[in-house]
Every structure is written in C-alpha cells, then in structure tokens.
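Missing here: one protein chain of the complex. Every other protein chain is in place.
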Amino acid sequence: MNALNRFGPLFAALLVIVLMSLAMVVARTSPIEGFTALLTGALGGPNQLGETLVATSALLFPALGICLAFRAGLFNIGAEGQLLIGALFAGAAGAQLSIPGPLGIVVLLVLGAIGGGIWGGIAGWMKARFDANEIISTLMLNFVAAAVALALVSGPLKGPLATGAETAWLAPAYWLPILIPHTRLSAGLLLALVIAAILQWVFRATVFGYELTAGGEAPEAARRSGINISRLTWIALTLSGAIAGIGGATIVTGELHRFNTQLSPGYGFTAIAVALVGDLQPLWICVAAFGFGILESGGLAMQASAQVPKDTIHIIEGLIILVLAARRYVATRVEKVQAA
Amino acid sequence: MNDRPALELRGIRKAFPGIVAVDGVDLTLQPGEIHALVGENGAGKSTLAAIAFGELQPDEGSVAANGTVGLVHQHFELVGRLRVWENVLLGREPRRGWRIDAEAARARVLDVAQRNGLEIDPDAIVETLPVGVQQRVELLRELDREPSVLLLDEPTAALAPSEIEAFFATIVRLAQRGTAIMIVTHKLQEVIAYSSTVTVMRHGKITATMPTARTSIDAIAQAMVGGEVPALAAREERPRTPVLRVRDLRCGQDERRIDGISLYVASGEIVGIAGVEGNGQSTLADCISGMTNFDGSVEIEHGDRPKMGVIPQDRHREGLVMGWSIVDNVILGRQEALRRGALLDRDRARVEAALIEERFDVRAANLDVAVRTLSGGNQQKIVVGRALIDQPALILAYNPTRGIDVGAAALVQSRLIEARNGGAAVLLISFELDELLTVADRIVVMYRGRIVGAFDRTHFDRTHFDRTAIGRLMAGSQ
Partner (left out) sequence: MEFLLALIVLTLIKATPIIYAALGGVISERSGVINIGLEGMMAAGAFTAVLVTYATGQPLLGVLAGVLAGAFAGLILGVAATRFKVDQIVAGMGINLIFAGGAAYGLVLVFNQPGASKQVAALGGNYWVLVLLAFALALLLHWVLMKTPWGLRIRACGENPRAVTAAGVDPLALRTLAVTISGALAGLGGVFLSIGELNLYSDGMTAGRGFIALAAVIFGRWNPLGATAASVVFGLFEALQYVLQGKIPWLPADAMQALPYIAALVALAGVTGKVRAPASDGVPY
C-alpha cells in the first residue's frame, strides 16, 4: 500500500538491531561482540546454518497457520498446543508403524495435520457454535494439550526404553530426508515453503481465500454477501491448527525421530511475532521466519559466549509486535492524508 | 437580554489535508433567533457547527460565545444501557460524599424537564425508549448546562412528523426565552416553517444569508446546489409481472419486530416503504435478503435473471470492505458469478469495476485504491453499481441516498428508475418521504412492524393530500 507498510519487515529488522544492542549494553557486553557471537552462532558454518534453518522451519509452520487464522479475523494463539498435538499424533503412530517408508512419512504428516486440525477445530467449533472467544479458548487448549501429552507419554505411550516423557524412536525408514549433510535440517523446510506458496496463491487467486479474508476484514459485509461466517470460522481454525500440526509432525519425523514433551521451546508463541512481522503475507513470513531463526539459534550462542540472556529475544518480539501495531496506526493516518 | 450576539464567528477557516472545509466564514447568532444552516453534504456545515461548539479548532478566525454552547448530535450520543438521569448528568453528577446522590439527580432532571415542558421518566433505561424520547434525553443533557447557544445537527432525521412538531414547539419556546438556536439541516420545509434566518453554505463558503420570511424552498435549494437540481431519468411504462411476493411475514422483537407483513413488487415498478426509523424496516430487509429466519413466506420469481441485488443500509459496515480496492469490492456478494472452478475471475471483475466507474461517474484515481479513501458519495455509487450490474430481477435498496450529496443522490435515483424501466422490481426502503414521493410508483407505510397504508403514484403525484396522510400514518395515527 504505502512505503511504511512495504518496508515493515525491514523496519522491524532495524528495530531488532537497535533493541538487541540496548539489551547487550544492559548485560554489560559490547554490541559488536554480542552480534558477532549471534551471527557466528547462527550463520558461521554449515552446522550453524543448518540449526538456523531447523528453527526457521519449526517457526514457519505455526506462523503460516497463525497467518491463515489472523487473515480470517481469528486470533489463534494456540499454535503451540496445535503443534504439540500434531507431533504427538505423529510420534505415537510413528513408533508403531509398519508400512513402506515414503508412504509412512506421508501418513505421519497427515496424522500431524489431523491432530493439529482437531485441536484448532475444537476452538473453531466452540466459536462457531457458542461464540466462545477464540483467544481464550486457543490459549486454554495449549495447557490442555501439554497436560494430555505429558500424561500419555508418561504412561500408555511411553517408549519401552525411554527415560523421560517420550515415545519410542521411529524406524529410520520414517525419517524425513536430510537437506544438508551432517546437519539436522530435514526436508520439512521445503514442505513449509510449499505451504507458504500455496497459501499465498489461495489468498490471492481463489474464491476461498477471498471469502476468508473478507470475513476477517469486514465480517458483517461478508455475511451479507452470502458468506457463511461460522462455517468459515471452524474451517479457518481447523486449517490453521492443521498447518501447525504438520509442523509438529516434521519435528518428530525430521529431527527428534520421537515425540518428546519438550520438543517446542515456545515456537507457537514466537510464531505470532513471525506472522505479524511478516505482515500476514506468506512470502514475507518466510523471510521473517528466517530472521527469527537466526535469533533462536544465534541466541543460544550469544548467551553462551557473550552472556546476553537468550530471553532478550522474547522482549524484543513483544516490542516489535507493539511497535508494528502502532505502525499500522501511523500508516492509516498517512493513507488518509494522501487520500484527502 | 443585552445587545451582544450570543455567538460570533469571524473569518473562520478550517482545512483538512487536501480540502478546505470552511473557507472564511462570518456568522452571527443573536439571542432568541432560530438560525438555519443549510447546504449539501460536504458543504462544510457540520465542520462549522463543530468549530462553534468547540469540538474543532479553526486554523484561522475567532469564535466568541456569550455563555455556554450546547450541541444536540444527529446520532444521539447516549449510553443505551444507562438510565435517563445517568445520561443527562454524566460528567456533572451531584454528589453526597464519594457517591452519586441519585435522589438529587432525579430531582434535577425532573426540574430541567419541567421547566422546558418535556415529559420524562428519569429512571427509564435509555435503550428501551422510543427514538423521539431518546432525543429528549440528549436535549435535556444540553439544557441542564443552561446554554445560551444551542446547536442542533440534523435534529429531526430520526423523528416521526408528530414528534417533529413537538420537538420544534420546545425549540421555539427556548428561543422565546432568549436562547440562540442554530439548526443544521437539509429539510427545507422545516427551515421555512420554523427558522427566522437561513444561511446557505456551499464549498465551505456562505453563499446566501436571508430572513426566512423573504425566501422560498426553491430559492434555498438553488443556492445550495449552485444552479438547477439535476433532473431524474424519465420513467417508461412496461407490462408488469409479479416478482416479489411476501406473505404474512413475522420476525424479530421490540423495535425490530415485524408482525404479519404481506406485500408484492412487480417487475417495472418501484415500491417505496415509508416509515420512521425503527419500525421494522431492517428486519423486513433482512428477511427478504435471507439474512435471518422468519415465519411466513418470501417468494421471488426471477426467471432467467439473477435473483437479487441488495443496497444495504450501512455501506461502511454492511456493504464494503473499507480497506480493499474498488475491484475487490465489486466482487463482494458476487463470488459465485465470478467463480472459475476454485479461482476468482479478477480480470472480469476489473472490467465490471471500470464499467461501474463510468456509468456511475465514480471519482477515483484508479480502480486499485482502497474504497476507504473515497468520498461517501463515490462509495455509495460502487455499492449501488454492484447491486445493479448483474441486472437482477429484484433490487432491494435501503436508504440508498443517505448521507450523499444532491448530485450523487440524483444519479443513484436515476439509475434505480432506469433499472425499473428495464424490468427490475425495486423495493425502496427510505426514511425520506420526499425521496419516495419522487421515485416510487407505489408507497406502503410501515408502523410498528405492520403495513398501515398504501398509496399509488396516480394519487400522490398530483395531490398534496396524500403527503399529509402518509406523514400521519408514519406517526401512528389513523
């Protein structure tokens, strides 16, 4: 629309650099040292790049799911739980599967979609049927998901040899192919990029995408144009959860090769920032996910070598969200001035 | 009374980005005068009123008020779920210690009401009151501040004719006691009937100020438009076959209730629904357009034409996606017509948008600008154009010219008449009786969810008698 919107992600990147510098100074580290640690940790070699892309992929799935829901006007903040249930479905089935490899992988990914879809769909059904606020319900479902997963993998689904709360390992036939040799980066990243491209196309070219975004932008006008809003609500939240769920399944089949309750360090929450920084445009979200992937994987290195707490990143995410929200206000004002 | 004017505006200029809304205006209000301020939409009269009230700061010029200034808003600024006294005394609550003194508040509201000859129950919940009484609450809130100047912004827009009379009786009494009154309005009959002076604004400037006694409706209208009012399309008669049949429709509650409505609309005719806002018109429109469940039947005989085109009541909320382009808004509600498999035919939508732009004289930089950036008249033209473009058998138009300027309104009305000439059945719901008298072939009157009268063009075209009769029915008297 206008310059401020177009350069939103760049603007956000600049903001990150300024804020991180500030956080480093507070932690009594020179920004140069801190950023060097961060960038070497994230991009310094094939291994580091691999880890960064692993984080990118893990963030990208839930961010795309969140993007779909937000575009439909639904604040899905339950991607964390949807991702976890998707991973649980894949992990539970993967540990007992006995069909040919490639087919097995597809089955596991589909199961991930089903698991995440169910979890998002519950919130969608509650919203469509009872008008229950999806912000609260999706967040509550995160905690329910965590409790359910923990109970299951501590008990009936616990792997025979597992020491902690996790399932048995998947047979290597069900592992996603590795993209960069000697790293953990799996083909899951490619799948995420394909989904991003599909979403972009759906929003831009299809009737479904049109109706979805109309419902999000102007629900009453959409309803009066013959769009069934409650149907759209549960479809959007189900699909949103399904995409996050596939993400969970790719973590299981691509990196961990088992389900573990600790498998997400809050990807589903960081993904909210990723989706917003990416301006709810799937292709920009890919860029944003890479940026946050750098922060995620470089943050650990930064904490280790420059003593800057990794949690700096979460403060920065929050600030970016706030500032971007305010930027929209500035942008509409600019738009009005230009129009008049 | 002293000789000082109650309100004096000198050299007022107010610019918004890209437009000078008020451009060098001088205006003086004397105590006890009823001053009408008229002009087209966008002429600057609301801006001027806001400056006089102190809501807006002028870029240049001075405002001098001798006492306090009160403003009665067009859309009442009331809190529906609160009581009358809570609304009237909001911000000036009488206290006893830390608490509100509810007894004192009631007494004070009753006192103000009595002194102004208004009847009110201070404990009533505002949203349960009829529109006319709600306006009384808004008026009381201003009167409690004992203003020396009272500004009224389109005060009778939502009132029935009888309520209008009662309202002006109060206003005239206030003026007689020395309050200076300024009425911003577009109802020229009220201007003639009740004002002492009339000022006409056009393009931010005052084009005429005259004593009401020495002018006429035609003269004022010409000063407003700056020339002749554009003529409407001529009507052509053609055979009529029934299109819309509504039988014994029942739906909704309270203000939205409709209670056994039957009517029909044939091809090639415009049927107008007359009535004051809040007598069930919205529910009737929702039933016909399939937006709600109801008892009774709605049949639409549409042949090989598309069934229906709808011009909704509230274009911002119900008709447009404000952040989207003209092209994308032309698609809204027509997704099925533009569907190619799973895809949307945006190329065709663009051609149609260009067609609407041309036929309706939409002023926009290009078809990709957000409709939010267009003027109200241009937005409405898009909504109307979209409803007509597929040549539907039935057109349901709800206040299609509300809040747009005279030129745009005439264009919209002409296109509706042309659609009728082309064989469409048009159901026109309007709160403006004048619009219905100009455009409709038949008028039915709605009151409290029922149809209380029907009139044919062959009558009301010639006689003034039907106008009075319709007005009376709208107010609920036989």
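Side notes on the structure shown:
Lettered A and B in written order, each chain numbered from 1.
We take it that contacts are C-beta pairs under 8 Å (C-beta built on N, C-alpha and C of every residue); 3 or more make two chains touch, one makes a residue touch a chain.
Just so it is clear, the model here is predicted, and its values are computed rather than measured.
Only one of B:Asn87, B:Gln135, B:Thr199 or B:Ser267 touches the absent chain when the whole complex is considered: B:Asn87.
From the options A:Ile135, A:Ala171 or A:Leu190, the residue with contact to the unseen chain in the full assembly is A:Ile135. Within the full complex, the residue among A:Val18, A:Ile198 or A:Leu322 touching the omitted chain is A:Leu322.
Panel shows subunit B; residues 71, 73, 77-82, 86-87, 90-93, 95, 98-100, 141 of it touch the chain omitted from the view. Listed for subunit A, the residues touching the missing chain in the whole complex are 23, 26-27, 75, 77, 126, 129-133, 135-137, 139-144, 146-148, 150-151, 154-155, 269, 272-273, 276, 303, 309-322, 324-326, 328-329.
One rule holds for everything that comes next: only the chains that are shown with their structure count from here on.
Looking at the complex, you find that subunit A touches subunit B at residues 1, 205-211, 214, 217-218, 220-227, 335-340. If you check the complex, the residues on subunit B that touch subunit A are 16-19, 289, 291, 310, 312, 317-324, 328, 331-336, 338-339, 342-344, 346, 369-370, 372-374.
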